[in-house]
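Missing here is one protein chain; the remaining ones are kept as they sit in the complex.
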């Protein structure tokens, strides 16, 4: 299995609901380093899995939808605790959509799964990995 | 699959038996950066896999059992070469025990496997990953 | 010149006033990795500059005064843009106070200057370095 | 599953053919940090997966076959775009050969798969992971 | 003294003249992580040293003048061994020019010196630090 990973980061504020979160129930923030890993069993004719430049542009476009924001105030996160784990899942969904809409190029057709990893500090990080949903026409 | 990783470190001395180890047969030491990764197929109602604070406390408790020590003198390592690979396996067992004893919280019930990775230098690291044993009552 | 550095991190929210800040005028956040460097021309009799454990405790105590918070709501930051540069200066002041109050141990008497560095992302960081004010009795 | 990883690096020049590569069609270069991960279900009697020193020597020997070179001029890469993904695959093949020729020691007999990861920059990396081919006599 | 650092990277090819360079006399390459540090004794009214966004844009503009290139073929490097040390000096000159032309904003008027650091591998890096030339009108 091949994989190709691109990284970027966001700087967001948010708060959590639930006593288990302790001081993190207050509005606080994080620099999340975001790593998006694309996995495929083969490369295309140019020996590419996905084009790095295209992947970086697409990841940046997705991150712009909530970068430099207080996630508590954004409609797409209403009712959710925006934990590191959850944000991995959220970005994963947006990357799958980008893939199915062809925004990562023809070569990306071989991508079978995506892993999104977010580092919240040098001492803690989370990830979500799952297969890419395939439509009949894909 | 979701994963949540917490990191810490220990500073230990030890020596190895066997000619294959060369100069590492002498008493020497290492700073091991320890990364404990918990894997689960779903999050709990608060969007958590395991509570990061609880995971850090439990990992610290486990590491305290041999931190700042010469592993050659500790009873739990008698007769073992405490290689990086072996220490991953050892910590994995202690984390599984912590999980089964409920010390990582109710949400951790979904954890299916644990990976322990130890970095011994910028140029070498090892890991052990295995499923979490489940008792009938778990 | 000797130096000894300890590191920790905080996860805070804040916002900036001024058009130059662009999207950072919104409430957002950051994980700041904080590096506190103590500089002295000599070591004490035990070959220590400052005790690492004491330095880590003191840095943690200082960071707890604003960790997991929205800096916009804390009285000590009223009227200030809490830029990375400014926060270095702020923490520097608190470390100098700790030093002059003897909370870093007798060995720390030789410390002549302190540098505080904050990493806001893998691509940007700031620092403030200045001498430690000496009172007549110090 | 156990794993053991050793790391090294190369500094190479190359160019790519195909409009999709944009400015990377020009002769440019990269420092590739190379991570070679060996995976095995068990350790040997000395608690080793593979000997770290032997693994580092073998990885270095492989990397010397193209380090400090313009890959466009080397016969083993004729007709190939030497993308990061492809170089992972190339090194993987050479490590499998080293394993089957016994150059990683007797303990390495348990190695079932190898993952090769190349970091081309702080923001992009690729990997190739696959099982180790076994001959009848292995 | 305050400092503000921004980082980026380039991927270049080049070769060196002189027997001392050994295998590096061949065309090879490097990913250089470039860190540009601006130093000033005070912050502006917004608590900024230089605007991070402006600094990143300007550094990127400078790096674009030789990124994805074979430095041996670029006119600005004719007759020079483009060692890591020399490239630090070269970028330092371009940053000083940007500063004196006002491309880093009004706040940058307080910048007294600039340090440019280039990492060529995890095991080697170089830097050049010097004061910023001041014209009569600056």
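Labels A, B, C, D and E are assigned to the chains in the order they are written; within every chain, residues are numbered from 1.
Just so it is clear, contacts are C-beta pairs under 8 Å (C-beta built on N, C-alpha and C of every residue); 3 or more make two chains touch, one makes a residue touch a chain.
For clarity, every value in this text was computed on a predicted model and none was experimentally measured.
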{"item": "Missing chain: touched chains present in the view", "value": "B, C, E"}
{"item": "Absent-chain interface as seen on chain B, which is shown", "value": "9, 11-14, 23-24, 26-33, 67-70, 73, 120-123"}
{"item": "Absent chain, residues of chain C that touch it", "value": "1-8, 43, 46-49, 51-53, 56, 105"}
{"item": "Chain E residues that touch the omitted chain in the full complex", "value": "16-18, 20-22, 80-86, 88-89, 122-130"}
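In this section, only the chains that are shown with their structure count from here on.
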{"item": "Both-way neighbours, i.e. chains that touch chain E and touch chain A", "value": "C, D"}
{"item": "Magnitude of the superposing rotation for chain C and chain E (Cα, nearest 5°)", "value": "120"}
{"item": "Counterpart interface for B-D, drawn from A-C, D-E or A-D and sharing over half of its contact pairs", "value": "A-D"}
{"item": "Reference chain E; chain at largest CA-centroid distance", "value": "B"}
{"item": "Chain C and chain D, separation of their C-alpha mean positions in angstrom", "value": "42"}
{"item": "Residue list for chain D, restricted to those that touch at least two other chains", "value": "122-123"}
